[in-house]
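Here the complex is missing a single protein chain, while all its other protein chains stay put.
Chain IDs A and B follow the sequence of writing; residue 1 opens each chain.
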Amino acid sequence: MIKKRLVIIGGGSAGMAAAIKAYELGERDILIIEKNNYLGGILNQCIHNGFGLHEFKEELTGPEFMSRFSKKVDELGIEYRLNSNVLNISDDKVVTYTNSKEGVVEVKADAIILSAGCYERNAGAIQIPGDRPSGVYTAGQAQLFVNCYGYLVGKRVFILGSGDIGLIMARRMTLEGAKVLGVAELMPYSAGLNRNIVQCLKDFDIPLYLSHTVKKIEGKSHLEKVTIAKVDEKMNFIEGTEMSFDVDTLLLSVGLLPNVDLFNKLPIRISRTRGAVVNQAMESDIRGIFACGNVLHVHDLVDYVVEEAREAAEGAVQYLNGELKHEGHVYEVSPGNGIGYVVPQLVYIDDVKEKLSFKFRVRKPFKDVTIYIKEGEKVIKKLFKPAIIPSEMEIVKLDKSLFSKEANEISVYVEEKK
Amino acid sequence: MKELICIICPRGCHLTVDDELNVSGNTCPRGAVYAKQELTHPTRTLTSTVRVVSELEAMLPVKSNKPLPKEKIFEAMEVINKTCVKAPIKIGDVVIKNIFGLDVDIVATKNILR
Partner (left out) sequence: MFDCLVIGAGVVGSLIARKLSSYQLSIAILEKESDVGSGVTMANSAIVHSGYDPVPGTLKAKLNVLGNKMFDQIAEELDVELERCGSLTVALYDEQLPLLEELSKRSKENGVPVKLLSPKEVLEMEPNINPNVKGALFAPTAGLINPFTLPVHACENAVDNGAKLFLNEKVVSIKKNGELFDVICESKNVYQAKVIINCAGIYSEEIHKMIEDVDYQLIPRKGEYFLLDHYSDSLVKHTIFPLPSAKGKGILVSPTTGGTYIVGPSAEVTFSKDDVSTDKPTLDEVKRQALEMVPSIPFNQVIRTFAGTRPTPTTHDFIIDFAKSDKNFITCSGIESPGLASSPAIAEYVVNEFVSKVLSLKKKDNFNPYVRKRVNLAKMSVEEKNKLIKEHPEYGEIICNCEKVTLGEILDEFKSSVPPMTIKAVRKRTRAGFGKCQGGFCLPLVTREISKKFNIPVNKILYQFKDSYVAPYKVKEQKDD
């Protein structure tokens, strides 16, 4: 069996950034395992710009961003395998992968970072009623076809979900000659950035139907018609609000889910983020198995994915050097008022070197809001924000010194100014 | 009177601009700057793909290296659609030079080896 100190599963932005950071921290025995025939993950098909504003202070397209990292990986000589899929992670850290050149390979790892990204929620998962014709795709599938293969999945399009992927595809399909008849969004507010509402919908006069979702799809063989209707606060359809569209394509942008299968058979708790429960070092319930990026919780900025991957790499290297002691005071972190989730869910404060970040999302949009971080009953940090929305993940960095070890609970919550 | 949503920060202020370009509804000065620009000379960065002759890829992603006037976007797409390039290509290689004489180039955003 091959031995490796650090195995990184997934060579997208998270995997590459983690590998580079681990290398910079002195670790040399690294292996990245990547399923595609290139390093870069989903960014390869994200030909639009908006990546790298924080990381590089430039606005880059997906392929440009990923190539900055893949170039660095090659420069540093970090080992990786392409066209390789991980079949299994055992609880004693044996990673089994396969490719056509080496066959099935078992690698005994001292530490593992899972950076396998996420997959798109699909029509079956949201149980769209009606027929099951061809012509129903996730936004990402349509994106791969148009940007990498060079084919349009259809010419008359309706989009469900106003998340950024859906909005980006509204623009992309329109520019390639399709007619996008509308975007329906279940919530009363858009899930995407205002910038995308303007540049992807308003620019092309594509209507956005808030508080609407698909009631039925019809098509004997291929999609022919989509019917949407308005929903009330309880998410029930309101009689008489149906609208039908003659389309050949329905694109779904209804959420991303961590690709966390490889953890399913392991004694690793899964949190409400649908990714693993982790501590401040991005370490899961199994010592030495880490997770970062979209497989841990879905991000909206790749710049933050990269930051988190570096935290995981630091954690992994600390672990490999015997520095993650898991001794002393432990905190359990929970989301409070207005907060959907917080990462990490556990903090071993004595393992923290200087700073610690909390990442969270609010459950609904707030204006003029104060974010509170409490240790027990004591507020240890507060921040004011003029606006905060669920589709933008927030990161709050705290100094280790703010924690007094007087309680075992940390909670993060918001309060809106009345 | 024109209405638009500011895109500078997540607050998304609803702005109103009168015929003399006076902006109201913004809660910070950046909103006013954006509104004026958006109403007088709206520009957009264009990202798309061009066909490429290559062993490895079918399409090459490209972008305009500077924003283009918004009203020229579909025309630019027509030029882009007629273009075909040959590998090898490097990020930054100019695929269409000085499109419409506007001092904007369409450049490659991906490396394709062959």
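Just so it is clear, a contact is a pair of C-beta atoms (placed from the backbone, for glycine too) under 8 Å apart; a residue touches a chain by one contact, two chains touch by 3 or more.
Keep in mind that what you see is a predicted model, and the values were worked out from it rather than measured.
Residue A:154 is the one among A:154, A:192 or A:338 that touches the chain not shown. One of A:67, A:138, A:190 or A:294 touches the chain omitted from the figure, and that residue is A:138.
Which of A:3, A:220, A:234 or A:418 touches the hidden chain is settled by the complete complex: it is A:220. Remark: the omitted chain is touched by one listed residue; of A:129, A:240 or A:322 this is A:129.
On the side of chain B, touch with the chain left out of the figure occurs at residues 49-51, 59, 80-82. If you put the missing chain back, the residues of chain A touching it would be 35, 83, 85, 87, 96, 98-104, 106, 119-120, 122-125, 127, 129-135, 138, 140-141, 144-146, 149-155, 176-177, 216, 218, 220-222, 261, 264-265.
Going forward, only the chains that are shown with their structure count from here on.
Chain B has its Cα centroid 26 Å from the Cα centroid of chain A. Residue ranges on chain A touching chain B, taken from their complex, read 47-49, 59-64, 67, 146-150, 175-176, 193-195, 197-199, 202-203, 367, 386-389, 392. By the touch criterion given at the top, residues 4-7, 9-12, 27, 44-49, 51, 57-59, 61-63, 70, 73-74, 77, 91, 109-111 of chain B touch chain A in their complex.
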